[in-house]
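In this view, the complex is presented without one of its protein chains, the others remaining in place.
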Amino acid sequence: MSSRSRVVLFLVSAAGLAAIFAWGFRDLPPMGDYRGPYGYALTQVAVYERHATDVVNAINYDYRGFDTLEEEFILFASVMGVLLIFRPAKGGKGDDDEKKKRQTQIDDDLPISDSLRVSMQGMAGIMIVFGVYIAAHGQLTPGGGFQGGVILASVPLVVYLSGNWRAFEQIISNPLVKIAECGGAAGYAVIGISALFFGAHFLTNIVPLGVTGDPFSAGTIALISLSVGAEVTGGFVLLMHVYLQEIIEERLGKKS
Amino acid sequence: MTLLQWTILLLVAVVAPGVVLSRDPKEQVVTLSFYGLLCGLMFFIFQAPDVALSQITIGAVMLPLMIMLALTKMRRQNIRRKREAKR
Amino acid sequence: MMTSHAPYFIAAWIFLWGLYGIVTSKNLVHQVVCLAILQTSTYVLLLAIGFKVGGTAPVFADIPVGTVVVDPLVQALMLTDVVVEATVMALLLSMVVKANELAGTVDPEELRILTG
Partner (left out) sequence: MITALIPLPIAIPLIAAAFIALTGNWIGRRACDTLAIATSSTNIVLTILILRGTWLHTQVYWFGNWWPRGDNVVLGISFTIDAIGASLAVLTTVLTTAGLIFAWKIFEDTENHFQPLMLIFMAAMCGFAYTGDLFNLFVFFELMSVSAFALCGLKTLEPAPLQGAFNFAVVNTVGAFMILIGIALLYARTGALNFAQVGRSLGTHPADALVLLSLLFISVGYLAKAAIVPFHFWLADAHAVAPSPVCVLFSGVMVELGIYAVARVYATIFQGALSAHTSQLREIFLVTAAITALVGGFMCYAEHHLKRLLAFSTISHAGLMLAGVALLTPKALAGLFIYVLSHGVIKGGLFLCAGIVLHRLQRIGESHLHGCGRGMWFTAALFILGAWGLAGAAPFGTLLGESMISDAAKTFQQDWVKYIFMFVEIITAAAVLRVTFRIFFGWGKPAPTDESSQVEELPETKKQQAGETPAVMFVPAAVLILLGVCITAIPQLRSVAQANADSFLNQTAYAREVLNNAQLPAPTLQPSEAITSSIVRSSIAGLMALLLALGTVFRDRLGAILNFTRGLERGNAAVRKLHSGHPGDYVAWLTFGTALLGGMFVWWLR
């Protein structure tokens, strides 16, 4: 289709769709007065049953933990897909490409002052503490494995911005990253399966629940939160690795 | 609902078309990051701190960052392609 | 009715803008961003559905159980949604970058390889 006929087709159908939206949304309950049984029941029982004060995380990592298991594997599959798409080409052609890469360096150095460098490194330290805190307290306060993992994954980036490329390279190409990603993902499923050995159903919370409000309370919620944190950190660092590898190799080659 | 809640909803409703209409991806990284931040704020204001936290880390930081990295990588590919064409 | 339903219509509005962006896009990166915008319409919808006037966040760290809170379940769904968004976008972006490397263009008009 030409771009004009495409837009015309779209606009006509979108007008229809908008009318259908307007027609259907009238029957939604007015906003601000929600009374569904599912969420209400959970707010009533979650704290007593799971010793977790953050109900959202109790849902994500326990009541509907099975959803989150798949969600982690969505991330896992997508990282796997990105690695697959950017895999180095094998054979003679690939070697030539490697050489060409070395020849065509592009200057886009960021001017970085020393004070920025120091403050960035300080920030990296703070972020590690913050990320681990968020991941470990998912059952108590807002946050959890996913949010903590993303914060941890941006630590190498801060190191990169501080201009310490060698340290950055060492962090992102460390085999621990891959171990964290795969181990975290598999760990979640293993926690789920281990419940079967106690005669319970998959993903049953079989660990003692502890005292409400304690960092090590809520049983498997904390464990799952940590393994999700490991997986998310590893996954996002691997993604960054894919995009920044080439630039880093050049920079290091140029400096030495 | 409070005035604050209405304001943030309307802001989101106005900025979303803005992101769509900024046709240059480089420009879009900025608007998208701003939009992600607005969404995060909206979640905070509507009492969803968990989602707000992940939205700010993902929508306002990680996603724009990935787009920026992708654009950088593509720019380098294009420069390399041009140099090869000259040769 | 209008004011109590307005947030839902904002969700529909964002949804249609996202579709418009995808349809008219001349750059695959732009298209991916529009897909992300499209997704935010589902956030707005879910958020609006689960909201309760006067409710606080469903975190009982400082408040007693039994306080009026907003629906926690939609928030759990949104969290899953956010992760899905990030991962799908990462995968799509990598496809765009690789396509640019091989075909030298990210304009869908020029990239028509598969036709007929």
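Going by the order they are written in, the chains are A, B and C; count residues from 1 in each one.
We take it that a residue touches a chain if its C-beta (ideal position, glycine included) is under 8 Å from a C-beta of that chain, and two chains touch if they have at least 3 such contacts.
It should be emphasised that the depicted structure is a prediction, and the values quoted were computed from it without experimental measurement.
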Among the chains presented, those that the missing one touches: A, C
Contacting the left-out chain in the complete assembly, out of A:Leu203, A:Leu226 or A:Val242: A:Leu203
Residue of A:Gly143, A:Pro156, A:Gly192 or A:Gly229 in touch with the missing chain, whole complex considered: A:Gly192
Missing-partner contacts on subunit C, residue numbers: 15, 19, 22-25, 28, 31, 35, 38-39, 41-42, 45-46, 49, 73-74, 77, 80-81, 84, 87-88, 91-92, 95-96, 98-99, 102-103, 108-109, 111-116
Chain not shown, touching residues in subunit A: 1, 3, 6-7, 9-10, 12-14, 16-17, 20-21, 23-29, 34-42, 45, 62-67, 69-71, 73-74, 76-78, 80-87, 89-91, 178-179, 182-183, 185-186, 189-190, 192-193, 195-196, 200-205
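The rule we apply is simple: only the chains that are shown with their structure count from here on.
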Junction residues of subunit C - those touching two or more other chains: 6-7, 20, 51, 53, 57-59, 69-70, 75, 79, 83, 86, 90, 94, 97
For subunit A, residues that touch 2 or more chains besides their own: 31-32, 54, 56, 142, 146, 239
Complex contact set, residues of subunit B against subunit C: 1, 9-10, 12-13, 16-17, 19-21, 23, 25, 28, 32, 35, 39, 42-43, 46-51, 54-55, 58-59, 62-63, 66-67, 70-71, 73-74, 77-78, 81
Residues of subunit A defined as touching subunit B within the complex: 31-32, 54, 56-57, 100-101, 104, 106, 108, 134, 142-144, 146-147, 150-151, 153-154, 157, 236, 239-240, 243-244, 246-247
Residues of subunit C defined as touching subunit B within the complex: 6-7, 10, 13-14, 17-18, 20-21, 26-27, 29-30, 32-34, 36-37, 40, 43-44, 47, 51, 53, 55-59, 69-70, 75, 78-79, 82-83, 85-86, 89-90, 93-94, 96-97, 100-101, 104, 106
